[in-house]
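Just passing along the structure, written as structure tokens.
All protein chains but one are shown in place.
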Amino acid sequence: MLTKLFSGDTPRSGLLTVLLLIVLVSLAFAPFLFPGTKSLETAARICIFIVLVASYDLLLGYSGIVSFAHTMFFGIGAYGTALALSSTGPSYWSMIWGTAAGAVLAAAFALAIGLFSLRVKAIFFAMVTLAVASAFAVLVSQMSWLTGGEDGLNYKIPRELTPAFKLVKEKVLGVRINGKLLAYYLVFFASAILFLMMLRIVNSPFGRTLKAVRDNAFRAEAIGYRVVWYRTTATVLSAVMAALAGSLLAIWLRYTGPATTLSMEIMIDILLMVVIGGMGTLYGAVLGATIFILAQTYLHNLMGVAADATSAVPLVSTLIAPERWLLWLGVLFILSVYFFPTGIVGRLRAGRA
Amino acid sequence: MMTDTLLSLSGVHTHIGPYHILQGVDLDVPKGGVTVLLGRNGAGKTTTLRTIMGLWKASQGDVRFGDHVISRLDTPEISRRGIAFVPEDMGIFTDLTVAENMLLAAANGPMDQKRLAWIKDLFPPIGTFWNSSAGTLSGGQKQMLAVARAIIEPRRLILIDEPTKGLAPAIINSMTDALRELKNTDTTILLVEQNFTMASSVGDTVAVMDDGRIIHAGSMKELAEDADLQEQLMGLSLEAHQ
Partner (left out) sequence: MSDTSIKPRIEKVPLSEQFFQKLPVLLVPMLALGGLVAIGSPDSWLTLTVAGLAMGMMIFIMASGLTVVFGLMDVINFGHGAFVAVGAFVGFTVLAWLAGWTTSPSVMLNLFAVLIAILAAMLVTGLLGYAFERVIVMPVYGEHLKQILVTMGGLIVAQQMIYVVWGPDELHLSRPEALKGSFVIGEAAIEKYRLVAVGIGLALFLAMRHILKSTKVGLLVRAGVENGEMVEALGYRIRRLFLIVFMTGSALAGLGGVMWGLYQETITAHMGSEIMVLVFIVVIIGGLGSVEGCFIGALLVGLLANYTAFLAPKVALISTIALMVAILMWRPQGLYPVVKAK
């Protein structure tokens, strides 16, 4: 039963199973285990990024395609939901049609990009997506009449999902049972379902063909698989998943702007999470996203403390200032590609064998 | 009979990706003359030449050239020791002119004009189309250019991979003549050839490959006269050329 839920793709490593269970339990009971606004924010962010990173892994890990447009699809989903909520009011209906519209638009975009650039080379696709994504980001910040420009959009969501809505009068286990909690569980269960769906996809015949295409496109073509079709389908699926993750973010934050969805920095974060977690494993997305976001949230502060402590040493304090967070990420990124190309999951599985 | 060995492979294994192509090749190429490497498609002839040239690295075994082991060296180093390579696809730079192709082939400095005149005599199209783009040459002319590039500087050993593949009979004849003339210089040739008529007309010694190993080695004359042996060794490759 459980194996079926995981589509037969179990973690295949004792330690990995334990780690994944810890993440699952922590996220499932986050509001009770780690009370406080900041930790709930972090938990929701982790849920959403697990979906986002897993959907990117569908491309990078399972299809061997590098895309720099993943944040664009994430953004399309977020803006779809945000625009629907802000234009037709905070109803569930707006949430649903906005999310659907975002997903459809993302699919259409992905199809168009895939069809005209996946024919040639992986490297081509990487360059084209980089160009298209940055043009999209510029466009969004310029169309301020629609998107709110750099400031982004603030909007209301259905009342039942806001802190103002009280489900139970008393606290349960010291936690207020309010709309915010409902919103968190909406995010949590939606993320879990999307993740299981992706697990299903990669373990289907389609997913296996995708891996065959990744390992030897030439051979797959010779056997008779339509390589472009498979790659384009993977791009579209991945884009739709990213858009849905974007919608979840839009609902959770009640705000959508370029900085939270479209920035190149988020793209780099996603890349790093996939590589650290382990490309082509999906479970890597869970660990990558969790570890990265925890580090981002808590290590960041630590760097500030360390920089203050070393303020007497000029170069060192500049190097470990919180603003230099990206510098270390970059170094870490290069090192992980060299020395841990299979990421944490790859290491754990290899350790068992 | 010359018995000095110029090139010898001993127990050479070569892997390409997951495929184990050469499975212990032992081959001696005597100094002077033409050694022909025969065998059906996929037997490992091209891989043998590319392994000698260092384009694919031997995973086991040694390639000796003269007194030195060259199987750990990089391709440019191997080339500079006096081995030239004419690949099956000829490796012509089609974006360059014939003259520029020759200029690059003379890696050690300006072309020796006397040698160039000799080459133009051997392959007249080289002179005729000296300033044309190499991409506009016919298949036969490209093959001549490929061989010409290999001999513009004196080489101790030339590896040639199927020079007659897909060529018209008239051009095969002129290529055969050229190889015969080359034999008269101080050059050793290791020739991969499917065309037995040509192979037997220029070859002095012969080695036959199958499944990544040498299954027969001896003099060409012996093999050419022994129809049974031919049948037994390479029924397939003989049919292929007819």
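Which chain is which? They are A and B, in the order written, and residues in each are numbered from 1.
The definition used in the following text is that a residue touches a chain if its C-beta (ideal position, glycine included) is under 8 Å from a C-beta of that chain, and two chains touch if they have at least 3 such contacts.
If you're wondering where the values come from, they're calculated on a predicted model, not measured in any experiment.
Every shown chain that the unseen chain touches in the whole complex is listed here: A, B. Per the touch definition above, the residue from A:Ser7, A:Ser117 or A:Asn178 contacting the chain not shown is A:Ser117. Among the residues A:Val128, A:Leu161 or A:Val213, only A:Val128 touches the chain that is left out of the figure. Among B:Asn41, B:Gln60, B:Ser138 or B:Ser219, only B:Ser138 touches the chain left out of the display. By the touch definition given at the top, chain B reaches the unshown chain through residues 53, 55, 74-76, 79-80, 84-85, 87, 89, 91, 93-96, 100, 103-105, 107-108, 122-125, 128-129, 132, 135-138, 140-141, 144, 149, 170-171, 174, 177-178. Residue positions on chain A in contact with the hidden chain: 60, 64, 66, 116-117, 119-124, 126-128, 130-132, 134-135, 138-139, 142-143, 264, 268, 271, 275, 315, 318-319, 323-324, 326-327, 329-331, 333-334, 337-338, 341, in rising order.
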